[in-house]
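Apart from one protein chain that is not included, each protein chain of the complex appears where it belongs.
Labels for the chains are A and B, by order of writing; each one numbers its residues from 1.
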Amino acid sequence: MHSSRHRLNFEEHRILFDPIQNPRRGISIFMGILLAITAWGGFCYILQWRYGLGASGLNQPVLWGFYITNFVFFIGISHAGTLISAILRMAKAEWRRPITRMAEVITVAVLYIGAANIIFDLGRPERAFFLFLYGRYQSPLLWDASSITAYLTASSVFLYLPLIPDIAILRDRFADRKWLHRFYQVFSFGWDGSPRQQKVLNIGITIMSVVVIPIAVSVHTVISYIFSMTLQPMWHSTIFGPYFVCGAIFSGIAALIVMMVVLRKIYHLEPYLKPIHFNYLGILLLVMSLLWFYFTFSEYLTGFFGHEPTEMRVFWSKVTGTYAPYFWTMVFFNFVVPVLILSFRRMRTIGGVLVASISVLAGMWLERFTIIVPTLANPRLPFPSGIYFPTWIEWGLMLGSFSFFVFLYLLFSRFFPIISIWEIEEGREVGLEEVEERIRSYLPETAGTFNSREKERST
Amino acid sequence: MALWGMVIDLDKCTACQACLIACKSENNVPFVGKQQADRGRIISWLEIISETEGEYPEVRTRFIPRPCLHCDNPPCVKVCPVYATYRNPEGIVAQIWERCIGCRFCMAACPYAAKYFNWHQYRIPESMEKGFNPDVYVRRWGVVEKCTFCSHRLLRARDRAAAEKREMRADEYVPACVEVCPSKAMYFGDLNDPDSVVSVLGRSPRAFHLLEDLGTEPKVTYLMEGERHALL
Partner (left out) sequence: MTNQCSWGEGKIFFWQVVVLVTFYVFIFGVVIWILRLIWLSWQLKDVFSGSIGISLVAIPLFLFLLGVYNYVFWGILLSRKRSGQGRKD
């Protein structure tokens, strides 16, 4: 880290200030449209509030549907951020620099939306505060509540800490904008890049990137427990924790790639986000796709081989029955498409990686759906089973959730640089040397250094 | 303290559904209407589960009346986030309608699908108003409801005994379904009393529980069908 204030050339990073300085009209209009769709979702929710949860397509026995699917999906996406950014920071992957912030923003934005989807699913949302008054730690839902709160706190701090030097840059850059300047003044916490401040911040970021990883893993593990702690067929499975975490990171990387491509396009970030970044993320996505397939395979083969009748009813309804179209589309989107595209270097272009990511996002949403609904639709006791069709209210809330996510993201980019400026600068000034030094330390010492050491020793 | 339990003799059960109707009217269970029923939202605390085995002409249909089984190790109670469902000291698994937040986790956890959700604010049709039972609280929209073993009858019996300054006898408390059963296939009583009819029948070699292997320890015991068939 360095003191950016004096040496930083504002003009050089003009692209990054542009969304804040002269927001483009098209993007404002787009944000307006997103807000309108969100408002439509809000309207759907008001209707549901008035008519009761019966306004959705839920029934008995399929008593969880789109809302819970979206909840699991969004919380899964949130792993994009913090987890990937923390892991890349820990691994000292130099190519992370333009990516980390984008990833962290996804986490924070999406966690709120995931939590909101749980509220949508409540029959009596006005009683949600009972969780605080009369909560009960035996219920996995409370584990979720604690774990998501911890994750939200940690990832907000984790997003904010590396933002401080950038806010200081903005404070100096926008000294002529009254409220914006004051806003940045407050939130830069008097950052001036002194060595003491840099040390404190660096320690903070390092600690947070260590702490955030177990919290992130716990979040999706605990979410999987909602299902696996019950006795229901094909839910009651020990593999669910890691399976869900794997799926979460998988969909998270996909969401990150999609957001990167979109922002690269609309904010002209080509100098920062180069094909190599997409190539590397594509490889990560490929690894996660294979891991996901491995988990899915183990899960379904174990169920099939045991051939327990109740398990098999769910199994067949997924593989050949009512839910087969969803199931096989999921396998196609999550495994076939990404592996076919990402296995070949020539296909790991920005376009290729984008197609794979969109496919993974759709596939992972279907994965959540095919985990939740078929089990509920095939209870242990013979039941006059209903088939679940979401109503337009559920579709409206889902659309609203997605557009609100994009809206929050764009809103963030209107006030803060979406790529960490000081970290890019740090990469130039410190990173280069550090990496050279590090690589040298991996290798056996050269003859020259060896000889000089020998000489030293002999004297 | 008593531990309330039920025995249902499947040999005697004719699947007439009198218990189901008695339960509905006793507990003010809402009529959801045809449209909602088609969408799979019938509320019926006691359900007659039917299972047909085999192909014509070797067809056999079994009927099993299923109230809430009031498990001693209830999976629904474990998952409730707000203490809205609990097992009381007398073994009745109760639901507090005014506490329930409607997350439906208990419904997802119940392997017997014995819990029901109020998808709308349901109303009792005008023609049924005379049958309204003032002893039973009416559930409102958005909460989960279930069979209570007609616990209001327990309260009433206990009150009456207290007014008459005597101990309540176990046979004073009988749920509506048991009371109406025309073929006397249902028995109810105190499982803690080894001589009660439910305890005696519970020791019968025909006794079994639904999905026994799940370890939920239901307090509704079934007596297996087949004794009459064997005699024929």
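Here, a contact is a pair of C-beta atoms (placed from the backbone, for glycine too) under 8 Å apart; a residue touches a chain by one contact, two chains touch by 3 or more.
Keep in mind it's a predicted model, so treat the numbers as computed, not measured.
Of the candidate positions A:E11, A:D176 or A:E437, contact with the hidden chain is made by A:D176.
Contact with the chain that does not appear here is found for just one residue of A:R101, A:R136 or A:R264, A:R136. Only one of A:A86, A:M102, A:A116 or A:I164 touches the absent chain when the whole complex is considered: A:I164. Within the set A:I33, A:I207 or A:I387, the residue that contacts the chain not displayed is A:I207. Counting the whole complex, the residues of subunit A in touch with the unshown chain are 5, 132-138, 142-143, 146, 149-150, 153-154, 157, 161, 164, 172, 175-178, 181-182, 185-187, 189-192, 194, 196-197, 200-201, 203-204, 207-208, 211, 215.
In the analysis below, only the chains that are shown with their structure count from here on.
Residues of subunit A touching subunit B in their complex: 51-54, 57-64, 118, 121-125, 127-128, 130-131, 134-136, 138-142, 145, 226, 229-232, 376, 379-386. Against subunit A, in their complex, subunit B makes its touches with residues 36, 39-42, 49-51, 66, 75, 78-83, 99-105, 107-109, 111-113, 116-121, 141-144, 210-211, 214, 216.
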